[in-house]
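Heads up, the thing below is written out as structure tokens.
Removed: one protein chain of the complex. Kept in place: all other protein chains.
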């Protein structure tokens, strides 16, 4: 920025660094999504296209060069997404406004860009754009980080059970929304599950995992055959229809060595010009979408979450 | 959010209110736009489509229900935009993260959504999405606020003069970019203007105002014939092609009474269902795009900026 | 501080600058002074020695080299004191913790040091030391600053009227504290004053100004005869008994030019070695204690407060 006699106004821009060694969790929340989801006729209680779109946008955030691979875990439910930075991240000198605005903007950009692929028949409108606000929360201990994600997963479960009952009562039981609300008021979890079973023959436990547990993006190291890679890696081609994420092939390969951080140029080459070889390459970090139980310790000690709290 | 034994993690979300009576200026900056503008072959030194798109996105931010009419002025140049909140804004309790992420997200959403209208032949790509980071700066006095915008306008001028010379030397003078850079190194403003005139017959003063002074969105009160209004108001219809902004009709009518703030519902009705009457209505606040001199006091005392620092 | 492999821990010391152009008001509050005042048998409703001691400590803070003359006004009542920094102060780079701890410490040091002069028969004890906590509040406008001091003065008045009634009922009316409390519950200001007059013949308006309005330290420019100065200036001699503050001579001369800030050495010389001359010197800034009305504009426009909000 050019200097002038007015440059003194820059001094008002105060520093806002986060602490050097905290775990940073950045959570995005859809703004006004009640209205937004109505306008686009989201399926109740869960709209699979909307969830897939959220997951695709989150994948783009985590896999992109912008975040340098420093987002080590993501968790999404409904219209919210939480991202965990690796503890030692030095991205943008850990400046609060910079990080929160950057991720909010990137997620929104991806969501808006990808929209037509997931809702081809319900185009966005200028007066009802998708918007996400964000905040960063700092945690000190591994337990706190695990409990954060548990908090969100319990929330997912409670909301989904309620919504499943509510919309079943309305859609299959022909209750008004008010009646459904009264019916459910004050009921326990077990009573809700019993009601689903006895009145509608539904076994809540057999509902899809993505609805009950939310979505988790996690990095895993995998041997990948390069011929496969060529097809899978090019997720960044916006013109291509993104495959459904629940299939087993749904991952992004990013050749991000843990240290040192690659330069932007190197990273781009890798993304854009994967070399065609047919023998197995060395392990790569790839993003994998899972719907695991985060409450039990297993996920963190021997499951996909192993190592996520290190470094 | 549902309560659970893990809810204690919410306590880590610390309050971050800004001071109650400061002027808030939120500035967005394009991230990686050097690369982004190359990828989409932006015209040098200025790409009119890109500037128009920035202005349209900014208009959407200022006019939208989300900001409740509390953004009283906008200033854009290149890939950055600054927004001034009215001093007394209580939007989202003046929480820093909330405001900066919300505006970053909304601007990005509008920019991405509008892109195809301004660059129909150069579609966005997944690995190079438009992103904007943001920060909020607090000012205490009217002089500081005026000097902030002067700082940005002087920056616009200095950069534009340099870029105009640089690209003229390259495009018309057939210099390499390195040669052009050497040629301009250390030259004064007057020397640059003289060079443009003597070697290329260009009068810098006759360059377009939008390039020399940047773009200013400002609210004005206007009598509007309702028949006109019907056409102009419906800017929020995303399917319609947005008119070029340089024409004299380029404004948004928003019937936002200064007090009290209208409820969301009222506001929407006004936006969506303007009543067809043919006689003049009472004054409305409409957004107007101008390219005025902000350095002189005139803009602030008797020009478009009059009143912008009140309330 | 010496460097070592452990020096990285310094990076955790985050910057905490206050905004560059806000008015800073630092308020100190006595901690546990209810108990403290009982232990030392403070006179009820007001103890003149205790107020004088507060004022002396505040004078020491404002006049001292440590604050460089940047405290332009002080206001005290009961066990609290507020200090206003000049708007443009750059003291300690406006770091919040630095300023608040420094002033809290200095005030406490002076209070503890001066104690024996005001309470010679009631020595301090180790388990009940005088302590003051502090906070800095930022204001943007002159009105806010004036209203801050008005807020404190109204508080002084309301508390003093209540306490005067309460203790008069107890001391002269022989009520128990509980009965006095009941008697006053829900009464208006006018009723309290009427009660004092009709039952005890007391005219509240004739109570001492220091009790009704609090104490204000303010800098004034005065011509001072140097022979006088010699006697008055040496307020920094801790062994000397400090004169009562209500006498007309109670001021501190500090030769602090408004700009530029004198170096520590220069300032000390002035304090310690006033030259003995017998003709009037140029105007000096001296601290003056007043008990004026801060509610009306007069104090700020033509009274002692004139100029206090400039610079």
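The letters A, B and C name the chains in turn, as written, and every chain counts its residues from 1.
Just so we're on the same page, a contact is a pair of C-beta atoms (placed from the backbone, for glycine too) under 8 Å apart; a residue touches a chain by one contact, two chains touch by 3 or more.
Since we're looking at a predicted model, the values are computed, not measured.
Enquirer: Looking beyond the chains shown, say which of C:21, C:52, C:108 or C:215 touches the absent one.
Expert: C:108
Enquirer: Identify the residue among C:155, C:183, C:207 or C:292 that touches the chain left out of the display.
Expert: Checking the options C:155, C:183, C:207 or C:292, the one contacting the hidden chain is C:155.
Enquirer: Which residue among C:47, C:66 or C:142 touches the omitted chain?
Expert: That would be C:66, which touches the missing chain.
Enquirer: Touching residues of chain C against the unshown chain: what are they?
Expert: 1-2, 4, 6-10, 12-13, 28, 31-32, 60, 64-66, 96-98, 100-102, 104-114, 123-127, 129-139, 144, 147-148, 150-151, 154-155, 158-159, 235-239, 271-272
Enquirer: Name, in rising order, the residues on chain B that touch the hidden chain in the full complex.
Expert: On the side of chain B, residues 11-12, 14-15, 17, 19-21 touch the unshown chain.
Enquirer: On chain A, where is the contact patch with the chain that was removed from view?
Expert: Against the left-out chain, chain A lists 19, 21-22, 138-141, 144.
One rule holds in what follows: only the chains that are shown with their structure count from here on.
Enquirer: Average the C-alpha coordinates of each chain, average all protein C-alpha coordinates together, and give the chain whose average is closest to the overall one.
Expert: B
Enquirer: On Cα atoms, by how many degrees is chain A rotated relative to chain B, nearest 5?
Expert: Roughly 180 degrees of rotation.
Enquirer: Round to the nearest whole Å and give the separation of the Cα centres of chain A and chain C.
Expert: For chain A versus chain C, the centre distance works out to 55 Å.
Enquirer: For chain A and chain B, what's the span in angstrom between their mean Cα positions?
Expert: Centre-to-centre distance between chain A and chain B: 30 Å.
Enquirer: If you look at chain C, which of its residues touch at least two other chains?
Expert: 19, 21
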